[in-house]
Structures are given as structure tokens and as C-alpha cells.
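With one protein chain withheld, the remaining protein chains of the complex are depicted in position.
What follows is chain A.
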Amino acid sequence: MTHTWQPTASLSNIRARADLLHSVRQFFAARNVLEVETPLLSNGTVTDIHLAAFSTRFEHASDGKTKTLYLQTSPEYAMKRLLCAQVGACYQIGKAFRHEAEGRWHNPEFTMLEWYRPGFNHHQLMDEMDELLQLVLATGSAERKSYQQVFLDQLQLDPLTATTASLQQVLTAHDIDVHGDMALDKDTLLQLLFSYLIEPAIGQQVPCFIYGFPASQAALAKLSQHDERVADRFEVYFKGVELANGFNELSDSDEQRRRFNNDVAQRKQLDLPEVEHDERFLQALESGLPQCAGVALGIDRLLMLKVNASHIEQVISFPLSRA
């Protein structure tokens, strides 16, 4: 009989989490990066079509009306508001929530480390992240490659110029068979090729930074000054896992508003729930976000790599099934 009151993580992994959080806090304390806290429960939420937030009802608002509140999917907007208020370099270790399925690498509630560095560009932030990973995972210095280069190296394919038809051909040639008749758009095709064929091939010995994602996958990143087809966004992969996502942060409030509106239009087209964008975040951008780079890193996945766990349940005391 299984005792479902018990934690799924071993006591040694529960201790390893405490050690990991302690090293992360020491790392930032030594660099004068301030630890901050921002709300988990918020009035606005993300518009990104691939993110879904949990929502709840607030029945005690001062105006007497019932309000929808959202559990945050990442502390990004709130932390950027602090940056606009001149808080300076800051980090946060906190819970984030995504209304998604559970899986080997996914629990709907997870722990995120997010930090921002005013005055850094995304390459300087990759340097700092590399130092953090070397410290906590006792690994060598990371590799660094552009998104375009890694596709050329692994698949002899230029992701920036390839047509949808040619990407579909590569997918078929590798026996990647997607159920249903609905055609896949270019970003989804690139994403599938990346997840199935590139991720398992990179960052096996040391972590691998991939930067310069297509502009269509930019989210909150600036577009590159050298090539406007790509965004100053990077991801970190290690042993087949996506560990972190960082940006040279977009500070243009008009451009940010355009991207939000575009998301909202796409949501309507795809029949996704309507969401309220975060107007306070846009107001903060209008007042001026210092030039900065920021990154979010999944602490549970980092811990999985550190203790060699094969399922996220092994590092979370009570995953959703036992929460």
C-alpha cells in the first residue's frame, strides 16, 4: 500500500534543495544583487498564447464586485515594475504556476529563480549564469551557439530562411508524425525539430546556451541590432532539459503594447480564454525601464540535474498529485 501522505522526494533531496537555495542566495549576496518578493496573486496576467494561468475569484473587493485574480506564471512584470522604480539589480526565488499537464519535467506549481541585471546585455547575463551553473552543478564552462548555427550544425538547415514546406519535410524524414490534419505553422515546426532532434544532441557534457531565437518567438526580448530577423533571447539546455530562458529586455512600451495586442488578437482567433493584460506593467515601461537583461531558471529542474533525478516528483516534497 502506498502512503500518499508521505513526500515523494527523499529526505536527502529535500536537504539538497535547501543547500541549493542557500548557494544561490550566497551567489547573489556576493554580487550585491537584492532579493525581492512580488505577488503570486495578481490582477493582470500574461497574454502569451502558449501560457495558461490559474485564475480564482476574489469576493471581498472594496467596490463590492467579484474580481478575477490570477496566479502568476512568472514574476517578470512585477519585477520589471521594480526595475522601473530604480530598485537596481534584483533576484527572486518564488513559486510560479502554469495551468498545464504534469509530466516528467513539469509540475503545475514550481519554483523559479528570476534575476535582472541593469546595464547588462544578454551575453553578459549568460556569463553570469554560466558562473552560477558551474558553482551549483560543479560542471565545466558552458558552450554558446546561435539558434541559426545549431540548426545548420545538426540539421543542415537555416531556420531563418527555411520554408514551412521544407521544415515539414525534415520532420517527416525523421519519422516525427503529428496526429491530425491541421497544418503546423513555422514556429511550431521549428519548435518540434528543436525539441526532438536538437535538444537531445546539445549540452550533454556541459550546459549549452542557445541565443538569437527567431523574432517571431521573441516574447519580451529586444530584437537584435545586427539582424532584425532574430531576438536577443537565449535559452539554456543541459542533458536534454530546458533549464532557463533569458532576454535582453524589451523596454519600448509601444512595441510591448503592440505585442500584447497581437497576442490578444491571436487568442481570439484560436478560441483561447480572453485575458486582461497588465496595464500597470505597460505604464511602468512608459515611465522608463533601465536597459537590462533578465533570466528565469527552473529551480526544480536544476535540482533534478544536481541530484540526478529522473522525475520532478523526486525533488518536490508534495507534487500536485499529493498536494
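Here is the rule we use: a residue touches a chain if its C-beta (ideal position, glycine included) is under 8 Å from a C-beta of that chain, and two chains touch if they have at least 3 such contacts; residues count from 1.
We adopt the following convention: contacts and distances are computed from a predicted model.
Enquirer: As a check of understanding, state which of "Elongation factor P", "Heme exporter protein A", "HSP20 family molecular chaperone IbpA" or "YeeE/YedE family protein" is the UniProt name of the chain not shown.
Expert: According to UniProt, the chain not displayed is called "Elongation factor P".
Enquirer: Touch as defined at the start, partner being the missing chain; which of A:A16, A:V87, A:V178 or A:A215 qualifies?
Expert: Reading the full complex, the residue touching the unseen chain is A:V178.
Enquirer: Touching the absent chain in the whole complex: find that residue among A:H22, A:K67, A:R104 or A:R280.
Expert: That would be A:R104, which touches the missing chain.
Enquirer: Considering the whole complex, which of A:S23, A:N121, A:Q149 or A:Q217 touches the chain not shown?
Expert: Of the listed residues, the one touching the omitted chain is A:Q217.
Enquirer: In the whole complex, not just what's shown, which of A:E242, A:E255 or A:E286 touches the removed chain?
Expert: A:E242
Enquirer: Tell me where the left-out chain touches chain A, residue by residue.
Expert: 48, 50, 100-106, 175-180, 182, 187-188, 191-192, 194-196, 217, 219, 235, 242, 245, 296
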